[in-house]
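The complex appears here minus one protein chain, its other protein chains still in place.
Let's look at chain A:
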Amino acid sequence: MIHSLFLINASGDIFLEKHWKSVVSRSVCDYFFEAQERASEAENVPPVIPTPHHYLLSVYRHKIFFVAVIQSEVPPLFVIEFLHRVVDTFQDYFGSTNVGDQLPTGQLSVVPWRRTGVKYTNNEAYFDVIEEIDAIIDKSGSTITAEIQGVIDACVKLTGMPDLTLSFMNPRLLDDVSFHPCVRFKRWESERILSFIPPDGNFRLLSYHVSAQNLVAIPVYVKHNISFRDSSSLGRFEITVGPKQTMGKTVEGVMVTSQMPKGVLNMTLTPSQGTHIFDPVTKLLSWDVGKINPQKLPSLKGNVSLQAGTSKPDENPTINLQFKIQQLAISGLKVNRLDMYGEKYKPFKGIKYMTKAGKFQVRT
C-alpha cells in the first residue's frame, strides 16, 4: 500500500511529505519531475510512473500533485481513489473558515458514516437534483453524442438517527446509479426507493446516468461563422447563442470558451452582452454571456488577426459551453416524496432541481 506521500506545488517544491513505513528519500520525486518535464502540461503527467525501486502514483488537483510512493503490487485505482478522498477531506477541512469546528469526534458507531448525538434546533433536509448534459455537437448543429449524468447532493441536518426514504415519480429513467454507502441497495433493487440513514451534513447521495434510449433535449444552440482565409492575415469570427428546448425556463450563467489555434495573434470582438477576454498567450477566448434573452440573442462578432506568413489553421476551434437552468431536471426526473422514520419531530424538507452543461462541446 502507500508507503509515503509527497505534496508538490505548481512551482515544483515538495512542501509536505509523510511516511508511513520508513522514510523514502525525496530524491524519488526526481523521476516524477522528469516525467513532468516530458509532459508539456500538468494534466498530461502519467498517473503511474515506474522507477527502479518504487512506483509513483499521483493525482493532480488544485494545482497540487499528490504523489504516493508504492513499493509493491496494488490495485492502482485503490491508491488513486484514496488520494482523491484525501484531497476531498483537505478541501472540506481547509475550505471552511472555522477549521477548529470540524475536528473529527473519533466516535465509533455502527453507522460508520454518521456521528452520534446529533442535535439541531431546526431540523432540515435539502436535496439538490443536479443534472449535467455532456454533448458533442457537430459543425452543422446535429448532435453526435449527448447524455445526461445526474447527482443528488444532500444537506441533511437532522437530530438523532433519522431514517429517510426518498422515492421518484419516474425511477425508470435512471439507468445506472451509484450510491453513497448509506443507501440500502436491496431496497432500491426491489422497490426503486432510496432508503438510508443519512450522514450528518453535506454528502452526495446518488450519482446516476439517464438511459441512452431517452433522447436528450439540448437546451441551447450555437450559430457560428468562423473563417480564416489563406491570403489574408485576417479572419472572421461570429457566434450567436440561443435557447432551444428549455421547457420555458431561462438559460443563465452562460459562458463560452474556445481554444484558438496557435496562429491567432489577437482578436477584436464586440459582444452584444456580457464581457469577453482573449488571452494572447494561451490563445484562450472566454466570453461571459450571462442570461440568454430569447428576444435579443447574445452574439459576439469581430475579426481575428493571424500571424503573418503562416498558413491558415486547418481546424476551426471547438467551442465549449457552460450554462445553468434553474428549476429544471432536463431528464424529467422528479422526486415523489421524502419520508422520515425513526424520529418524532417534523423536519423541513426541500428539493431543488438544476440542469447544467457538463462537457458540452460544439465543433465548428
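Observations on the model:
Note that in this section contacts are C-beta pairs under 8 Å (C-beta built on N, C-alpha and C of every residue); 3 or more make two chains touch, one makes a residue touch a chain; residues count from 1.
To be clear about the criterion, contacts and distances are computed from a predicted model.
UniProt records the chain missing from this view under the protein name "AP-3 complex subunit beta-1", selected from "Phosphatidylinositol-glycan biosynthesis class X protein", "Adaptor related protein complex 1 subunit gamma 2", "AP-3 complex subunit beta-1" or "Secretogranin-3".
Residue in contact with the omitted chain (choice from A:A10, A:L77, A:L234 or A:I277): A:L77. Within the complete assembly, A:P162 is the residue of A:P162, A:P219 or A:P298 that touches the hidden chain. The chain not shown here is touched by just one of A:I197, A:V251 or A:L306, and that residue is A:I197. Those residues of chain A that touch the chain absent from the view are 1, 21-23, 41, 43-44, 46-48, 50, 55, 58-61, 70-78, 80-82, 84, 106-112, 116-117, 134, 136, 138, 144-145, 147, 149, 160-163, 165, 175-182, 184-187, 189-191, 195-197, 204, 207, 209, 212, 259, 261-262, 311, 313-315, 317-318, 320, 337, 339, 341-344, 359, 361, 363.
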